[in-house]
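Below is a structure I'd like to ask you about.
One protein chain is absent from this view; the other protein chains keep their places.
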Amino acid sequence: MSGTWGEYLTLSIFGESHGKCVGIVINGLGAGFELDLDFINKELQRRRPGLAELYSSTRQEKDEFEILSGYFNHRTTGAPLTCVIWNQDPKSEDYDEIKGIIRPGHADYTAKIKYSGFNDYRGGGHFSGRLTAPLVLAGAIAKQILQIRNVTIGSHILSIGEIKGESFNPVQIEPNILQQLTEQKFPTLDQELATVMKEKLAKVRKEQDSVGGVVETAIVGLPAGLGSPFFDSMESKLAHLLFSIPAVKGVEFGAGFAITQMQGSEANDEFALHGDRVVTVTNHSGGIQGGITNGMPVLFRTAFKPTPSIAKNQKTVDLEKMEELEISIKGRHDVCIVPRAVPVVEAVAAIAVLDLMLEKDGNEWIK
Amino acid sequence: MSGTWGEYLTLSIFGESHGKCVGIVINGLGAGFELDLDFINKELQRRRPGLAELYSSTRQEKDEFEILSGYFNHRTTGAPLTCVIWNQDPKSEDYDEIKGIIRPGHADYTAKIKYSGFNDYRGGGHFSGRLTAPLVLAGAIAKQILQIRNVTIGSHILSIGEIKGESFNPVQIEPNILQQLTEQKFPTLDQELATVMKEKLAKVRKEQDSVGGVVETAIVGLPAGLGSPFFDSMESKLAHLLFSIPAVKGVEFGAGFAITQMQGSEANDEFALHGDRVVTVTNHSGGIQGGITNGMPVLFRTAFKPTPSIAKNQKTVDLEKMEELEISIKGRHDVCIVPRAVPVVEAVAAIAVLDLMLEKDGNEWIK
Amino acid sequence: MSGTWGEYLTLSIFGESHGKCVGIVINGLGAGFELDLDFINKELQRRRPGLAELYSSTRQEKDEFEILSGYFNHRTTGAPLTCVIWNQDPKSEDYDEIKGIIRPGHADYTAKIKYSGFNDYRGGGHFSGRLTAPLVLAGAIAKQILQIRNVTIGSHILSIGEIKGESFNPVQIEPNILQQLTEQKFPTLDQELATVMKEKLAKVRKEQDSVGGVVETAIVGLPAGLGSPFFDSMESKLAHLLFSIPAVKGVEFGAGFAITQMQGSEANDEFALHGDRVVTVTNHSGGIQGGITNGMPVLFRTAFKPTPSIAKNQKTVDLEKMEELEISIKGRHDVCIVPRAVPVVEAVAAIAVLDLMLEKDGNEWIK
Partner (left out) sequence: MSGTWGEYLTLSIFGESHGKCVGIVINGLGAGFELDLDFINKELQRRRPGLAELYSSTRQEKDEFEILSGYFNHRTTGAPLTCVIWNQDPKSEDYDEIKGIIRPGHADYTAKIKYSGFNDYRGGGHFSGRLTAPLVLAGAIAKQILQIRNVTIGSHILSIGEIKGESFNPVQIEPNILQQLTEQKFPTLDQELATVMKEKLAKVRKEQDSVGGVVETAIVGLPAGLGSPFFDSMESKLAHLLFSIPAVKGVEFGAGFAITQMQGSEANDEFALHGDRVVTVTNHSGGIQGGITNGMPVLFRTAFKPTPSIAKNQKTVDLEKMEELEISIKGRHDVCIVPRAVPVVEAVAAIAVLDLMLEKDGNEWIK
């Protein structure tokens, strides 16, 4: 099933870009947890288009959410929690004119084949990046619950195009640094880097083109012992959700692809004692061994392709006329989705971690 | 649950490295499918240790499998198919001496924490790479069934350490080339490259060290329309299983991390018509858009870390005495698991694809 | 998770009696199926309170549904279909006065324990019979899809209290009879019986009491071969959903509990040939053997307890004061929920059957 996920925390996502709304049903949150609605809104604002004049779409959506069920007297009730974000500014006519034409890099063609042409094609329909808003919403709730356990998640933009910054120090990441990153619209570890990246984005925008990038994420405060070997490995859980985010084409943990160029004597994270605590001296494994957390920061990087909608001319096919043609995508589009993808990555990370925590501890601790 | 996977094709994996056996229960295969047992054996032999004197463990396991259920008169019966591979050559004493000591790069520590010290620690127990044998077995059956639909899966070793070859031509991959690759013990697209890689392995072995590498895999013959947006995307399904393979630290599709350095005008795969067929001119997306196959080859790369067991001295901790010490891992170990990992990667790819095919078409076509 | 169900067809139910709405997300319906909205409304009207002056609650709810997603140009899109029914007439004050008091026969006490008192207690909250409206809605869609395969589902009220009618003829049930039953507000096989039953209901109402009853349901037109041994038996699938309906306390298939008093020579359904067709001469098994349909009508009976809300005085406990007391439940309540339960039973039957059909045949046939 495309729309449901999870074993202990379950999600059921729905909606379309230009339909009535996007939304999500969440099961397994436990009862009596007081939701910080401002925090949810803040997380949604991080993902929202139209804020960052330079690099983002100018579609105006307030992204205000409404809780339809599972919430009473400011707390979760234990019943399924349903949230929707109503669509306010859909300009469907932008899409009607290109109805028969499949946009390169988009799901227009594959959706048409899979759904025999019956899919809602307006603005990408159910395939739209707008569907990540309910993920951010669910993630914002998961993040709040994880705070009970002092788990903090944060990310920075590691690269935009060929402009690349430094990685987190894998063995030492302060929660408050992660926290500060989540408060930046364009989170980087280095402010100069941000300036260079934004110049790059401005340049790409002028070229009527788009560009991709990499988000690096850390989860700190995790206990050792979360996850399982094989099918519920921490990596499997996280990667499953990360690859559900539109535009993600790669995921790596710890040293990732670079570990393949190491020898074992370098790649292995040696163990040491910090007082009574077992730590690793390096963290090439990204805090996970045998699919299970070891108590060190969990680290991963997520690769996003360039926004497929570009004004530059591209060759494609009109499926109705079955002829080749050129198109230029009009409308409101991000030069680069990476800044807006940051909270989405963090959200699904929070969801995956909470699911594994519920497996281990049940849900009685959530109050 | 760590040990079960799948919605339409379900797997239940079990066993330990030095226990009685490793095995798997498979549901959803349909009835009346004639199993080619020789093919299953051939696939198991590809993964088996002890064959490749240079780069592999010398543990002697015939890896002969026994079907315990679901098989009658040479065909699947529709009931759960259970296979086991009995362990024949476990040398548990190798491990008894280091019982309290956690090996760097292994799951010894995380398993001990998660299972409160009750896990079977011998040879990695349930975390052992030996558990990939039942995955290969299930994959061999899935591959046979996929042949009904002319789907072919093949891989080559893209890199060993810093030695790196060329990728597949992403828009044009002949099934028979893939087929030939599966018949090579050390599959590379270029025979000279194989020589250089093997020299590298010999050198690393002399250094009592190990090394990682990258496997590149192609799936051809897939219809357009497999997979779904969000949680059952082709990428999510594949990545979930790939990250369940021990030692995998990265997965990328199509151009993968490199796509982040492209601009949209390059990254987007333009569409064209080949007669009546819609194709893409490039294949940076790896044959998947919106989580759904587009009929082009599905391409992905899987990063394996170096074998963690090395004879070189490493610092670690004895959890029983709670003191730091140095260890050298004795025993039979691979210098590099990449060659043996190739059939495992292909196996889980076949499993993921068959699961999505069963979703779409049910299982009546399997005969 | 309480709120999700299904493997091939998945449901995610949500909402509360006195919250904003009740609703459901449905995955797996396939794309391009034209929904008959009038039929959905008709099914919802069958379940709706306030219609049958005699025996039903007088709560005024129009039960008009709104489709939020997955529907475009009058057809399913293949994306998750979400429907809500907005609450219009909640009188929460009826419930506020008894907030601390647990009503006998209701889930007030168990909900309070499970959710630590954080559940929405108004009108039963998420436990309300009102949550069966989205089940009827999903079932109405499933019924339409099953019509493609000529599967018909219908029910009659077999008993109200001690007033009991005749069962279906288990070997011969005409689809059009089932069809006609679905068009009756008070479906019985015998009109005189209906009169007697209604007199009973009038009498019980005068006594400020309530009464239970049994619904008998038939599914005809099913192909042989649906269902599986063990965990996906047709009985397991149906019973799982039937026991999810509030107030159900028993389910039996075919001869049910009465079969325990037969000897094998009577209970076994002998086979015969009708031309080329294999039939059974009797149908004590209810059309299911080994968990799989045999092509005969599937027959089952569902036992409903009396409506727990009664005006008669009952002893109970005030959990806040921890003292015993007597209550009389005011408000709008059914004398007997059986007539309104009929479409609910049929709905979950349709859902279970469609799920098993999707397993067997995939979803490409739904257009």
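So that you can tell them apart, the chains are marked A, B and C in the order they are listed, and the count of residues begins at 1 in each.
Note that in this section a contact is a pair of C-beta atoms (placed from the backbone, for glycine too) under 8 Å apart; a residue touches a chain by one contact, two chains touch by 3 or more.
Since the structure is predicted, the reported quantities are computational estimates derived from the model, not experimental observations.
Residue B:77 is the one among B:77, B:147 or B:208 that touches the chain not shown.
Among C:18, C:126 or C:156, the one in contact with the hidden chain is C:126. Here one chain is not drawn; of C:49, C:170 or C:286, the residue touching it is C:286. Residue C:240 is the one among C:149, C:240 or C:367 that touches the chain not shown. In the full complex, subunit B contacts the hidden chain through residues 1-4, 6, 8, 10, 12-16, 19-23, 25, 27-28, 31-32, 68-70, 72-73, 75-82, 84, 114-120, 125-126, 367. Where subunit A meets the chain that is not shown, the touching residues are 7-8, 79, 229, 358-364.
Listed for subunit C, the residues touching the missing chain in the whole complex are 1-5, 7, 11, 13, 102, 104-107, 109-111, 113-114, 126-127, 131, 159, 161-162, 204, 207, 209-214, 224-233, 235-236, 239-244, 246, 248-257, 259-265, 267-273, 276, 278, 280-281, 284-286, 288-295, 301, 303-310, 312, 314-317, 319, 322-324.
To be clear about the criterion, only the chains that are shown with their structure count from here on.
If subunit B is disregarded, contact among the remaining chains keeps them all in one piece. Placing every chain at the mean of its C-alpha atoms, the farthest one from subunit B is found to be C.
Distance between subunit A and subunit C, defined via averaged C-alpha coordinates, is recorded as 39 Å. Looking at subunit A, one finds that residues 1-4, 13, 114, 126 touch two or more other chains.
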